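What follows is an incomplete set of chains from the complex, kept in their original frame.
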Amino acid sequence: MDTLNFKTIRYNSAEAEILDSFDAQTAGTDGFVRWVDIGSIADRDGIERLGEALGIHRLIVEDILNPNQMVKLDHYDDCLFLVLKMIDYDNETCSINTEHVSLVLKKGVVVSIAENSGDIFRRVREKITQARDNVLRQGADYLCYELLDTVVDHYFEVIDQLGDATDSIEEELIADPVKSTLQRIYFVKRELMYLRKSVYPLRELIGGLVNSDSALLSQEIRIYLHDVYDHLIQIVDSIETYQDILSNMLDTYLSSISNRTNDTMKILTIISTIFIPLTFLAGIYGMNFKNIPELSLPYGYLVFWVISAVIVVLMILFFHKKKWF
Amino acid sequence: MDTLNFKTIRYNSAEAEILDSFDAQTAGTDGFVRWVDIGSIADRDGIERLGEALGIHRLIVEDILNPNQMVKLDHYDDCLFLVLKMIDYDNETCSINTEHVSLVLKKGVVVSIAENSGDIFRRVREKITQARDNVLRQGADYLCYELLDTVVDHYFEVIDQLGDATDSIEEELIADPVKSTLQRIYFVKRELMYLRKSVYPLRELIGGLVNSDSALLSQEIRIYLHDVYDHLIQIVDSIETYQDILSNMLDTYLSSISNRTNDTMKILTIISTIFIPLTFLAGIYGMNFKNIPELSLPYGYLVFWVISAVIVVLMILFFHKKKWF
C-alpha cells in the first residue's frame, strides 16, 4: 500500500494545495477532496496500481485503458464510474477528433483520466487553486460536475463551428453552388452524424446521473447536473436542426445542378438551332450542280442573307416564346 | 428592501392603475394583482434587484438575462417560471425573428420580461386599463394566460404568412417553375424547420402547465390553458402539413426540371437530326471530284431537293411516332 506518484490536488473549504503523490489510505476520511488528474493512459502500470489502491473493480480499470471504450455509466456501491467522449474540432481537416475521458468518483476522491489530451481540465484546476466560484466549499460531486461541464462545453464549441460551416455553405449554395459545395455539405453532414452518435449516449448518461440514487451525489448537485442535461438536449436539438438543413441543402443542390445543366443545354440548343439550318442553306449553294438557277440570279446573294435573317428572327422569336431569354 | 422603479400595473376587480414603482413587500398580500412588464433585459441590475426583492432563485434570474435560453418551465413551491420564444415574421427578408420572453408568476404578481421587443403586450395592458373582457375579475394566473395567448397568437400569424408563401410557390410550381422557385422552396422549408423547433417545446411547456399541480393555477384557468394547448397542436399540425407539401414540391420541382431538360434536348435533337444529314448531302455535292455524275444530270438539283424533302418528312414522321410533337 505505497503512496502513488500522481499529482493530486487536495482541498477543503479553507485551502487548496497540489501534492506530488496520492495517498489512497487517508483519502476520503480527512474531510479533504482529492482530485487525481491524469492526462494520458500511457502509464498503464501506474493506473492499474492506482485502481488497486482505491479498490476499483478490475473491469473499470480495463475500460479506462481501452481507447475504444463506449460512453458508459456504471454504478457501484461506493463508486461511480463514467466514460465520456471529449471532442475537438480540427478546423484544418474539418474533422472531429474524439478522445476518451474516464471519471471515477468515490467518497472524497475524483480521478480523471484523459486518453492523451494534455491538459483539458486546466480551467477547473485554476478555479480550485485560485479559490474561485466557491468550488472549495463544495464536495467531490461538485468537482465531478465541473469536469462534466467542461466536457459538454466542448460540444457547444464544436456545434458552433459546424453551425458556422453550415451557414457559409448555405450562402455558397444560394449565391453560386460549385463542386466543392457538394463536398462541404457531405463532410459537415458526416461530422454531424458522428457528433450525434456521441452526444446521444452522453445525454442518456447524464440523465442517468440525475436520476441515480447514488449516495455519492448530493441533492443539490442534481440541480447542476440537470443543467448539464438541459445543455445536452439543446446540443442534440441543434445537431438535428443542422442535419435537416443540410439534407434540405443537398436536395436543393441537386436541383440547382439540374437547373444549370438545363441552362447549358439551352445555350447549345439556341446556337445549334440557329446555325445548323443556316449552314445547310450555305451548303446548298456551295454545291456544284450544273444548273442551280438561284446562283445566277442578280440578287441571289442578297436574297440568301435575307432568308438567313428571317430564319434567325423566327428562331429567336421561338425561343423568346419559350421564355429562354 | 427599497421600492423598485419598474412601471407596475395594479388592479383588483374594481379598479386598475399604473404605478411608477413596484413594492415587493405588499405585493401578493393586499388582494391586488400586480403586473411588472419589462420590455428589455438591458437593465441587468434592476432585474437582479427585482429578483432578490421577490425572492426569486438566482438561477432564474440568470436564465432571464441569458438571450440564448431555451424554452423552459420551472416549478417552484411559490413561483412558476416560464421562458418562451416570441416569433415575428419579417416579410422583407422572409425570415423569422425569435425573441426570448420570460414570465414569473407568484401569488398576486406577474413579471414579464421581453428581450427587446418594445411593447408586445400592449393589447393586454389596454384590456386591463380599459377594464375589458373581465380581466379585472380574474387573478394573476389569468393574466399569465393572457400573456401566453398573446405569444401563441404570434405563431398563428407567422404560420399564416408561411402558408401564403407556400400557396404562392405552389402556383408558380404548377404554372412555370423558375430558378427562384427553388430558392423560395428552400427558404420556406428552412423557416418551417426553425419554427417547428420552437413550437415543439412550447407545446410541451403548455401541456406541463395544464397538468401541473401548482397552487398558483386555479382549476378554471386550466381550461383556458387547454385551449392554448389545442392552438399549439393546430399550429404543429399546420407546420407539418406545410413541410410535407414543400417536400412534395421539391421532388416535383426536380422532376419538372428534368422534364424541361428533356424538352430542350428534344428541340436540339429534332433540329440536328433533320439538318445534319441534309448538310452532309449538300457537302457531297459541294465536293470537287472530277467525275460526280449526279452533278451533270439535267434535273440533279431538283432531285436533290426532292431527296431532302423526303428525308425531312421521314424524320418528322419518326418524331411524330415517338410523340415528340
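Annotations
Letters are used for the chains, namely A and B, taken in the order the chains are written, and counting of residues starts over at 1 for each.
We take it that contacts are C-beta pairs under 8 Å (C-beta built on N, C-alpha and C of every residue); 3 or more make two chains touch, one makes a residue touch a chain.
Predicted model only: the values in this text are computed from it and were never measured.
Every protein chain here shares one sequence; 2 sit in place, and the complete assembly counts 5 copies in total.
Following the convention adopted for this analysis, only the chains that are shown with their structure count from here on.
Per the C-alpha superposition, chain A sits rotated 70 degrees relative to chain B, a value rounded to a multiple of 5.
Each chain gets one centre point, the mean of its Cα atoms, and the points for chain A and chain B are 26 Å apart.
Contact residues of chain B toward chain A in the complex are 59, 70, 72, 176, 179, 182-183, 185-186, 189-190, 193-194, 197, 250, 253-254, 257-258, 260-261, 264-265, 267-268, 271-272, 275-276, 278-279, 282-283, 285-288, 292, 294-298, 300-301, 304. The residues of chain A lying in touch with chain B in their complex are 174, 223, 227, 230, 233-234, 237, 241, 244-245, 248-249, 251-252, 254-256, 258-259, 261-262, 265-266, 268-269, 272-273, 276-277, 279-280, 283-284, 286-293, 323.
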